[in-house]
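Heads up, one of the protein chains got dropped from this complex, but the rest are sitting where they should.
On to chain A.
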Amino acid sequence: MRKWSALLAVGALALCSLASAQNLVKVNLQLKWFPQAQFAGFFVAKERGFYKAQGLDVTLLPAGDQSPIQVVVSGAADFGTTWIADLLTAREKGLPVVHIAQMFQKSGFTLVSLKSSGIKDLCAIKGKSVGVWPSGNEYPVVALFRKCGLTSSLDPKVSNPDVTAVTYPFDPALVFPNRVQLVSAMTYNEVDQIIGLGYDESKLDIFPLADHGINLLEDNIFTTEKVLNDKNFKGSGMSGREIAARLIKASLQGWDWAVKNQAETVEKYVLPFCGNTCKGSGTRSGAKEHQTWQMTEVAKLYNAGPTLKGWAGFLVPAEYQASVKLLRDQNILSKDPPAAAVDYGPWEQATGKKASDYK
């Protein structure tokens, strides 16, 4: 008798898990970096159940120093976040990646130098060394070099470059200010780390690349044509486009919530999910302080442009064309990306708006 009831219980349990597995579709989202406030909206969407409400069981995959595009193209993740420059260059190299939503509406990329180094003009840096991150994160700097007519060691065809690009494992303390005069820094992360090293803002020159005409859009959501064209995504009965639309809808909900409730977001949805990678440097090493700074800065990038008009997640066609033009002018792209590189469909389905209505 007991045996039977035990069997029954196991059966019921199996049925239950089967049912819930059928209800929730497993989706992997590859983040561009380790967990931190840069991805606050996604964490909020997951932890506050926005994804679940859309029928998705989303796993947020942390990144190492490899390109999210590689992970998504290989199929290890279904969706990813990355920047426009490496997305479009990968597309030109024949990888079928598709941009489906634009989370940050402003570039947060800066180059930082010590005031004492005497760099006043970003173009007058012949003979200097610049710290860059590999894995497709170097394109904004490449665009700057080309715009200023400078050759760099990133170009495999130039044997005597004007500027030396130094690669390092992402922490600016490894190279700045001893090894390089200029170092890559995101407004929301490395700028605070450098300040923490004891160089306060009065000792630093911070050059946002956007101010120098290099306004390449950053964190977006992308996927592959294969996922979008899937009629039956992972056997869920839903198409890949439907899944993409649901993912975008819940992610935008998460971002809106995160930006409105920043302190709570950092406390409840960022800090519990990041270990060492959330810390700052030196005097600003506290994870909480650093992530609070990051949340504030990230909110500025999210709350800009179309987001202010209620069009969060929208890739403004003019902005996109500007990014493409810049990449083409600087010879980073050799031709215009195909129309299929951007797909407004999932975003339109998620928000109920029409891309062509944007003014």
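Here is the rule we go by: a residue touches a chain if its C-beta (ideal position, glycine included) is under 8 Å from a C-beta of that chain, and two chains touch if they have at least 3 such contacts; residues count from 1.
Quick note on the criterion: contacts and distances are computed from a predicted model.
S.K.: Leaving aside the chains on screen, match the unshown one to its UniProt name from "Xanthine dehydrogenase family protein subunit M", "Na+/H+ antiporter subunit E", "Riboflavin transport system permease protein RibX" or "Transketolase".
M.R.: "Riboflavin transport system permease protein RibX"
S.K.: Can you work out which residue in A:168, A:222, A:255 or A:293 touches the chain that's missing from view?
M.R.: A:168
S.K.: Which listed residue, A:138, A:192, A:219 or A:256, touches the chain dropped from view?
M.R.: Once the missing chain is taken into account, the touching residue is A:138.
S.K.: What chain A residues would touch the chain not displayed?
M.R.: 66-67, 69, 73, 86, 89-90, 93-96, 129, 134-138, 152-159, 161, 164-169, 174-175, 179
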